[in-house]
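For reference, the structure I am asking about is given below.
Certain chains of the assembly are absent from this excerpt, and the rest are unmoved.
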Amino acid sequence: MDGWGAVLRAFRDGTLDEAGALERLKTLSFEDLGFAKVDHHRALRQGFPEVIFCPGKAAEHITAIAEKLLKAGGPGLLATRADEAAYEAVRRAAPDAIYQTIARLVEVRRAAPAPLPGTVGIVSAGSADIPVAEEAALVAEALGCRTDRIYDVGVAGLHRLLAQLERLSAASVLIVAAGMEGALPSVVGGLVDCPVIAVPTSVGYGASFGGLSALLGMLSSCAAGVGVMNIDNGFGAAMLATKILRGK
Amino acid sequence: MDGWGAVLRAFRDGTLDEAGALERLKTLSFEDLGFAKVDHHRALRQGFPEVIFCPGKAAEHITAIAEKLLKAGGPGLLATRADEAAYEAVRRAAPDAIYQTIARLVEVRRAAPAPLPGTVGIVSAGSADIPVAEEAALVAEALGCRTDRIYDVGVAGLHRLLAQLERLSAASVLIVAAGMEGALPSVVGGLVDCPVIAVPTSVGYGASFGGLSALLGMLSSCAAGVGVMNIDNGFGAAMLATKILRGK
Amino acid sequence: MDGWGAVLRAFRDGTLDEAGALERLKTLSFEDLGFAKVDHHRALRQGFPEVIFCPGKAAEHITAIAEKLLKAGGPGLLATRADEAAYEAVRRAAPDAIYQTIARLVEVRRAAPAPLPGTVGIVSAGSADIPVAEEAALVAEALGCRTDRIYDVGVAGLHRLLAQLERLSAASVLIVAAGMEGALPSVVGGLVDCPVIAVPTSVGYGASFGGLSALLGMLSSCAAGVGVMNIDNGFGAAMLATKILRGK
């Protein structure tokens, strides 16, 4: 299968028309660092910047990937699950990087994202679920979403949740983060008409098994049409919410 | 350790006073059928008739145990998890036995149980949880409780639950049966002040794993002070509720 | 909390304006059959007819619920996970009920659903995943979606998948059903920009553990922003897809 050059030559020679060439470029383009293949055109293909998932990556690799991504231009980059060392690694490539400590997220913003229509409501059951909720909120904002944070409205104090019914109903899509038994998406899913994205968190006593109870509860939700993310995966929830907002 | 006779002789001889003799009788009395040891005085000691747990027991054993229990007098007997064959086996010992098909419970009632104060509310999330809820309700009634059945009030249709708030608040103790994600006890536990007994049921789609999701969810409940029973164990829930009502 | 009548009188008396009365009606309305609480206005509140989840429900209960729902008017009803007996039960209430055997779905269609914009692509990895995919497709169609079925395009024969790239890219939202290792949503999620809903199926050899391997694989997907449903839950996937299409 052919690379950049071949596509361009084919375009120049007329064996590929413009649409075909763009399609090829969307499909094929990346830069090979040996230990990693950096994807410059994901922004083009998926509309998002490359995101660096930090755990298990060496600091110098993070720096190198960040440098390549930023040199290629584009709206910036995100580094998720970043500890202090990962932040330093990004900062060596981008001194303007910002570290969101609660969400453990590093942001480099070189251009404002195109604003998306609608609002993503970010709901958390307890205050211990906030790190996951914040990862979702900050990533969604970095991708152009308007957000509305509705925190600490777990089902054991139903009046706190019902008091927010108006804001819940106003959202275009809801991300609901909850640990323990993970009941909140079921209750919320029965109250609103918009898509609900459930994120189990690893918060809980004893047999919550690092989020497994919440995960199983959300998968088994009696509210129909709840999409579930992996445990603590606020990032993924934001990605799905953004794709929903972007529409067709 | 000594048996019936020794206790009685000791009482007659004055080496045991009346309180001591009664204590001994409470502790020691049973009848040995070889394959089973029938406990005549559990009614005395725990205030309940012996209950026959049917699975795995041969039909002739069920008949023999039922005969011994009924010959000893007392308020009657219950046979749980009874299929048609188990019902027939009890009927050979007690032609007046009644079979509650939904709850799979056989009852022989020879005396009305002493009525207990208060009310046991029996709540079910969906109509598929009714067999477990009915086992709880019928056992509780057989032991002298007044009950109030509040069925099909799962959290995905919160208005159905909130419409019952008054009945929920009026109960002395609530038994809440739910499958799927098992969220109902968490929500109910946040709405009422009385003790809540949660019973996970084996109802559900895919990864509810035969009630495991509901069980884990109930154990991890964010509502404090919910006591959890084994999956589908409506009988145990009724026993605990009765002990609570009986008080001190 | 008050019921139908109180809301209407309040509206007549002017203590509730029209918007408030509608909101109340949306929140409160259901009919109590004792064993079930039938929700007439879910169609109003969520835009969908009530759906009967058949397992564990007695045949006469299914008939009674179906009768109440149809008497209330509305676009019809769906009964999922229906066996032959459940089909007969619905047919007693609605002789025009249709049984989709592969999807195990009963449909009563009294009015054409309002057509939704866009297309739901339904993708299956193998032909054994078709029952789940069909449940998703038929439910989505019953709710007004246009669908495109793309079946038997599992990742072990990548050329079969890549040959469908155009249809995949044309969809507004994709439902991807796969058993075994559940890799298809990861691959599809990397190829398209629209939201992807992953449905693990209970198809597989040995240690696929009834769909658990596929479920865990989809939750751990390296493609960001995939929303996961419970095992074999084609119905839930269709509900989420419909909510996404309906937008804001």
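General remarks:
For clarity, chains are labelled A, B and C in written order, and residue numbers in each chain start from 1.
Everything that follows uses one rule, which is that a contact is a pair of C-beta atoms (placed from the backbone, for glycine too) under 8 Å apart; a residue touches a chain by one contact, two chains touch by 3 or more.
These figures come from a predicted structure and were not determined experimentally.
Every protein chain here shares one sequence; 3 sit in place, and the complete assembly counts 8 copies in total.
FYI, only the chains that are shown with their structure count from here on.
Shared residue numbers account for under half of those found at the interface formed by chain B and chain C, and the copies are therefore classed as meeting with different residues.
Relative to the C-alpha centre of chain B, the farthest chain centre belongs to A. Averaged C-alpha coordinates give centres for chain A and chain B that are 49 Å from one another. Remark: chain A and chain C have CA centroids separated by 26 Å (rounded to whole angstrom).
Chain centres here are Cα averages; for chain B and chain C they lie 38 Å apart. For chain B, the set of residues touching two or more other chains reads 126, 157, 205-208. Those residues of chain C whose C-beta lies close enough to touch chain A in the complex are 45-47, 51, 117-118, 172, 193-195, 197, 215, 219-220, 224-231, 235-236, 238-240, 242-244, 246-248. Chain contact summary for the complex, chain C toward chain B: residues 1, 3, 27-30, 34-37, 39, 42, 53, 55-57, 61, 200, 202, 211-212, 215, 230-233, 236.
Residues 125-126, 154-158, 179-183, 186-187, 189-191, 204-209, 212-214, 216-224 of chain B touch chain A in their complex.
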